[in-house]
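The complex appears here without one of its protein chains, the remainder shown in place.
Labels A and B are assigned to the chains in the order they are written; within every chain, residues are numbered from 1.
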């Protein structure tokens, strides 16, 4: 078990290093940090002093190591645009994005998995066909358009739900949460659906095709031949076996929810990391972009690890056993 | 004539004629493409001709609403611009960027895939590792990053001038790995076939072997991939433009139009955003359905 986790972490290191290299490349070669920090007027001494202070006169690999060291300590320098430490900006924005991503994942899973199971079990029913058509449209509808349509219907026409922001938040230490107020919950509804809908349709299609596959398998036929109840065949034998492949893909999908939140946060003016990132892209704020990139990479690596562990829990064939 | 008759009788066309979804999607896609390409000829107004704009016409609702008129079937925007014409011109930009970006991704992917598959060894390992890592990230994130880097690296005026190309390259870079993987897989298989060995023995150069022997074998899968990616590329462009980092406002695409219309959602002029949105969905959905059909028709074993 421990060796398994360790090997997974070791495998993740090259990926993180590659991403770090890109982030470092952004820092060092794109734009001119010195010019950005000093402004228009500066003397040669000032410039040299800053170069020395930033370590820019050292060999490139020393700079890279220093960059990694700083990144590990959460130091990404100052935002060009806001002149504040990048780490502070991200810590401020992270709760908004994480709460949104959590709700969107819950929406995608809680609706997508049952819909996939249903369409897999009752292939010919009209409801299944309706679900499938809906999923096709869902895949072709860009996220921002879904958001706009939802805002139009539920905020503009019906006036039921807010169209922007997080509502009232409560500060718990450094974490600001929208989960403790009614307006916070109301504000979460539309963005969560917007962000979750695409993943929902993907999860539904995936679960459906895996269910169809498993229902054709010999062990499901044998379970039927043993006279087991439909409920235990469908949800015990079939669904549990579909979980193995579903977990991987769903895991990765949930990872991309955090990245996709860029668009949703823009539509709903949600004060999260995605909005921060898009603002930094339009103003070429390199430190923020680099930090966000590393953060997303770390999230993906973490999710991959969790997926592997879940695999391990679900599939006994991966655990060391007798006979192999 | 002979070629036409052969096409009419081919399996592919038979499958097309017997699949209603494919026919309808093809018609919708055709309408979108013709409307977009021939916009300067077909569009009722020129949305870029400032002289023709009349603020008196601003915020006209679409024809189907009570106060609307057929002079502007989809209504007008805040400047008095005809929304239908703006959509046709916008679709032109969307389509141009989508097709170019897909072509760029295809070219890059084929080049990398052939190199990796034929060279093998370290080059293969490094190139495919890069592709794998990139595939882990959503393509829109990669496109945003490339766009952001371009913004930081290029002087502002220059960037504004070549913004469309930057978007094309950004989306192209975000989608090349899928093409590269497909081509590489098939290059690996073909490389060891006897006729390739024979060609090598008689001194045919590797690039030539790749182009004449390996590439034709992957044309089918590449076509399917390119079609499905065209829909994705159009969506990526729309998303970038909606986020305000795509094509410049002087050349509004469908995404830009939706971004502009979004500001008028609350004042009741919903049509400024919704009609471009519907046009975008019609275009992408029809392309996606065609891609799905093509995949099933070219490879019946796939589900």
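Definition applied: contacts are C-beta pairs under 8 Å (C-beta built on N, C-alpha and C of every residue); 3 or more make two chains touch, one makes a residue touch a chain.
We take it that contacts and distances are computed from a predicted model.
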| item | value |
| --- | --- |
| Hidden chain of the complex, named as in its UniProt record, picked from "ABC transporter ATP-binding protein", "Tryptophan synthase beta chain", "histidine kinase" or "Homoserine O-acetyltransferase" | "ABC transporter ATP-binding protein" |
| Displayed partners of the chain not shown (whole complex) | A |
| Per the touch definition above, residue among A:47, A:84, A:129 or A:240 touching the missing chain | A:240 |
| Among A:84, A:129 or A:221, the residue in touch with the chain that has been omitted | A:221 |
| Residue ranges of chain A at the interface with the undisplayed chain | 217-219, 221-230, 232, 236-237, 240-241, 244, 314-317, 321-324 |
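Rule of thumb we're sticking to: only the chains that are shown with their structure count from here on.
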| item | value |
| --- | --- |
| Centroid distance [mean C-alpha coordinates] between chain B and chain A, Å | 25 |
| Residues of chain B touching chain A in the complex | 129-130, 133, 136-138, 140-141, 144-145, 147-149, 151-153, 231, 235, 238-239, 242-245, 258, 262, 265-266, 268, 270, 273-274, 277, 280-281, 284-285, 288-289, 303 |
| Residues of chain A defined as touching chain B within the complex | 14-15, 18-19, 26, 30-31, 136-137, 139-145, 148-149, 151-152, 155-156, 163, 209, 252, 256, 259-260, 262-263, 266-267, 277-278, 280-282, 284, 286, 289, 293, 296-297, 300 |
